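== chain A ==
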Amino acid sequence: MLELKDLTVHYGVIAAVRGIDMKIEPNTIVTLIGSNGAGKTSTLNAIVNSVKKKGTVIFDGKDISKEPTHQIVQDGLALVPEGRRVFINLSVDENLRMGAFNNDENFERLRAEMYRLFPRLDGKKQQLAGTLSGGEQQMLAIARALMSEPKMLMLDEPSLGLAPKIVGEVFEIITELKKSITILLIEQNAFAALKIADYGYVLENGSIALEGESENLLGNDEVRKKYLGG
Partner candidate 1 sequence: MDLTTFLQQLINGASLGSMYALIAIGYTMVYGVLRLINFAHGDIMMVGAFFTFMATAAGLPFTLAVLLGILGSVIVGVLTDKIAYKPLREAPKISLLITAIGISFFLENLFNVIFGGVPKAFSAPDYLTKIFHLGDVYLPITVIIIPIVTVAILSGVLWVLYRTKYGMAIRALAFDIPTVKLMGIDADRIITLVFALGSALAAVGGIFYAVSYPSIDPLMGVIVGLKAFAAAVLGGIGSVTGAVIGGFILGFTEIFVVALFPELGGYKDAFAFFFLILVLLFRPTGIMGEDLERSRF
Partner candidate 2 sequence: GVVLPLTGPIAAFGQTSKGGLDIAYEQNHKLKNGDNVKLVVLDDRGDKVEAATAVKRLLNKNNATVILGEVASGNSMAMAPVAEKAKTPMITHASTNPRVTKGKKYVTRACFIDPFQGAVMAKYALDNGMKTAVVVTDAKQDYSVGLSKAFKKAFTAGGGKILKTVLINSGDKDFNAQVSTIKSQHPDIIAFTGYYPEAALMVKQARAMGIKTPFIGADGVGFPELVKIGGKAAEGFMYTDHFNEAAASSPEAKAYVEAFHKKYNKPADSMGALAADAYGMILSAMNQCIDEGKAPTDKECVNDKLRNTKGYKGVTGVINIDKDGNAVKSAVINEVKDGKFAYKTTVNP
């Protein structure tokens, strides 16, 4: 579904991502773990061309390395950015409408489906997104990304700052989504992420240190020591 070849990201003289290769099969959940500043967010941003990068990105058989961000999204690759980034001055409904900007004909149907998937949002359709609680904003961010009916969804730390109960709900939804689309997930909570993922990559200092089936990674001593804790 998605293939990265020799992806590199520089911020000025700082190298955040140093030539990584990845391959993600359709209808799987792949997780990318690593400590703070390892380059996870930079990788996702580079894939959608939100930051300057070098290297090749192939999505669904098409080279999207040079495409502008909005084109990539139109091609069917959606990103739920770090820190939710809902449009705080738009209502919940309007946020969803923005998600379906290029998907006018299916808007009504999808909106109904999102409210079914996230019943917590159902009662808050007209509320400004900025006044939602953190968890609700996170749900909205995911729903908004799904409104474009992407072939693949990338999530950047969806559990950041969320109460444990909501983290649980979000993970359940991600598992549910796997049935229909491909998912790339970044999580600090490596244990939970590996548990629902099929495959995992471990990023260290901008390079891939380790990769493999998630069960294998969960059993790996080094991963345990570095990312899962005692």
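If you want to know what made the cut, all candidates are chains of the complex that A comes from, given by their letters.
Going forward, a contact is a pair of C-beta atoms (placed from the backbone, for glycine too) under 8 Å apart; a residue touches a chain by one contact, two chains touch by 3 or more; residues count from 1.
Keep in mind that this is a model prediction, so the values were computed, not measured.
Going through 1 or 2, you find that the chain touching chain A in this complex is 1. Of all residues in chain A, only 48, 50, 68-71, 73-74, 78-79, 81, 85, 87-90, 94, 97-99, 101-102, 104, 144-145, 148 touch candidate 1 in the complex they form.
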